[in-house]
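The other protein chains are all here in position, but one chain of the complex has been omitted.
Up next is chain A:
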Amino acid sequence: MAAHLSSGRVNLTALREAGRRELREFLDKCAGPKAIVWDEYLTGPFGLIAQYSLLKEHEVEKMFTLKPGRLPQADVKNIIFFVRPRLELMDIITDNLLREDRGRSPQRDFHILFVPRRSLLCEQWLKEQGVLGSFIHREQYSLDLIPFDGDLLSMESESAFKECYLESDQTSLYHAAKGLMTLQALYGTIPQIFGKGECARHVANMMIRMKREFPGSQNSIFPVFDTLLLLDRNVDLLTPLATQLTYEGLIDEIYGIQNTYVKLPPEKFAPKKQGEGGKDLPTEPKKLQLNSAEELYAEIRDKNFNAVGSVLSKKAKIISAAFEERHHAKTVGEIKQFVSQLPHMQAARSSLANHTSIAELIKDITTSEDFFDNLTVEQEFMSGIDTDKVNNYIEDCIAQKHPLIKILRLVCLQSVCNSGLKQKVLDHYKREILQTYGYEHILTLNNLEKAGLLKPQTSGRNNYPTIRKTLRLWMDDVNEQNPNDISYVYSGYAPLSVRLAQLLARPGWRSIEEVLKMLPGPHFEERQQLPTGLQKKRQHGENRVTLVFFLGGVTYAEIAALRFLSQMEDGGTEYVIATTKLINGTSWIKSLMEKLEPAPF
């Protein structure tokens, strides 16, 4: 059931197992039947570690969502709160506890499990409210890096980027460093650390520090990873702003993938079989899990969407041919063989049906005029055309009050591709946005400026063309069907972050010193000493394994690009990707927006 985690070069099942073990141990500490009160945000990530069945085995009988008020009735001995260490959640717990009927018998035991870290601040808070003593077990569950796929780990820390770059709150970086320490405990010390950006530097420092804190525990595991590359999201603000054009990227852009699940409009998935089934269309959104456990999805997820259709039709032919074979099956043996393949074939058929439907849904959008216009403007910006003046399309979109996030993405993209906008241009956009969408967005605009997504051109020089040319960020001759370069994921634009990873592996960053200096934050290299005997003797032809950690989020297109590099025949490097959060331009900008609800007059 977690087979897809072991499919990659690094077996991430071990990480998941470690997580499950820790969870089981905690649950067993609270003997007897129990109910879990969930911080709702945690349910998704937890689902990737342990299903309800595991909880059930350990006598979890009820599950509630954390909300103020009295706790629901449940005939259980233990109530366990699974929460992130946040003060606002502590207030809710306090409320729950204070309303608990003291006279009820038998008394219920309370426990609290902080994810991913126990917090002195929160405990102090609970203490001040006078409820800290009610908890029998107060523990932490270090769920830092959650395995999403065979080569993908995420902390699912929604606000990591905002906290780091806007609020200079480096908690998530601390968790990232902790997560990397856990990873190293399981997969061996990573001998080489490279990084670019302030946050990257910070994480590397913390890792070195933490290593010093536990010097006794000399890691004797043979290192699986050769290199760790830490990248700040703000080194490459451009990539997430552009519309992703891979299959998975588009699903995320349009429907949003949450913890590997996507909810799709149900109409296309109506059962087509009998007449009666067609009448009442399902109204619940169709929920699908997307990961490489599904053979077909693994094949098409990272392809440019324009190349997906042909694969799907080819698959359709193969499958129908396979079903046709039953007519040729003459002998009992042949029939038996056919039948034995049936479950696999049926699974393949339903998978194909699902993805054909999804592809149709996406196609409706990608063929729309608006999508095309939007993409054209994006591509103009990225290739450096007219980035220095007010763009007509953006103006028109504002005038027609297109969704604000779309506008912000475009304006930010233009700003980034021009190393900042001329003051006049910037002010014009801002004024247009404030007048059209409301003055409350002044704080959102301020946030974007603070994050560097939107800024006035200060130096008077536009570095982007140099960066674009040196790193070959724009490729005119892109091949979407049989790509030969990572630029296929954005049909022309090669994600800067991935280019940095690619150039690090070959020929090394020394060749691009100049450009690295133009990008924000320091770049650095650290080495972690390995005990003798663990030093790797590479066999000929064996690929290096690099862990790329995106601090502040990564998009599916970037992941696709890195996977493409892993699969390149002469690449020599395989990549495992870790991040604070899986993002796309929309979710990213949304996380930076200030939500102001006016009090009703």
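Observations
Assume a contact is a pair of C-beta atoms (placed from the backbone, for glycine too) under 8 Å apart; a residue touches a chain by one contact, two chains touch by 3 or more; residues count from 1.
Everything that follows uses one rule, which is that contacts and distances are computed from a predicted model.
The protein name that UniProt records for the chain not on display, among "Vacuolar protein sorting-associated protein 16 homolog", "Rab proteins geranylgeranyltransferase component A", "Glycosylphosphatidylinositol anchor biosynthesis protein 11" or "Cytochrome c oxidase subunit 6C", is "Vacuolar protein sorting-associated protein 16 homolog". The chain not shown here is touched by just one of A:V377, A:I398 or A:A451, and that residue is A:I398. From the options A:T171, A:Q192, A:S351 or A:T470, the residue with contact to the unseen chain in the full assembly is A:T171.
Among A:D39, A:D232, A:E378 or A:E432, the one in contact with the hidden chain is A:E432. Taking the complete complex into account, A:P598 is the one of A:G32, A:G69, A:G533 or A:P598 that touches the chain left out.
Across A:Q289, A:N446 or A:N543, the residue that sits in touch with the chain not pictured is A:N446.
Although one chain is not shown, part of chain A still touches it, namely residues 85-88, 117-121, 124, 163, 167-171, 173-174, 177, 202, 205-206, 209, 212-213, 215-218, 395-396, 398-401, 427, 430-432, 434-440, 442-443, 446, 594, 596-601.
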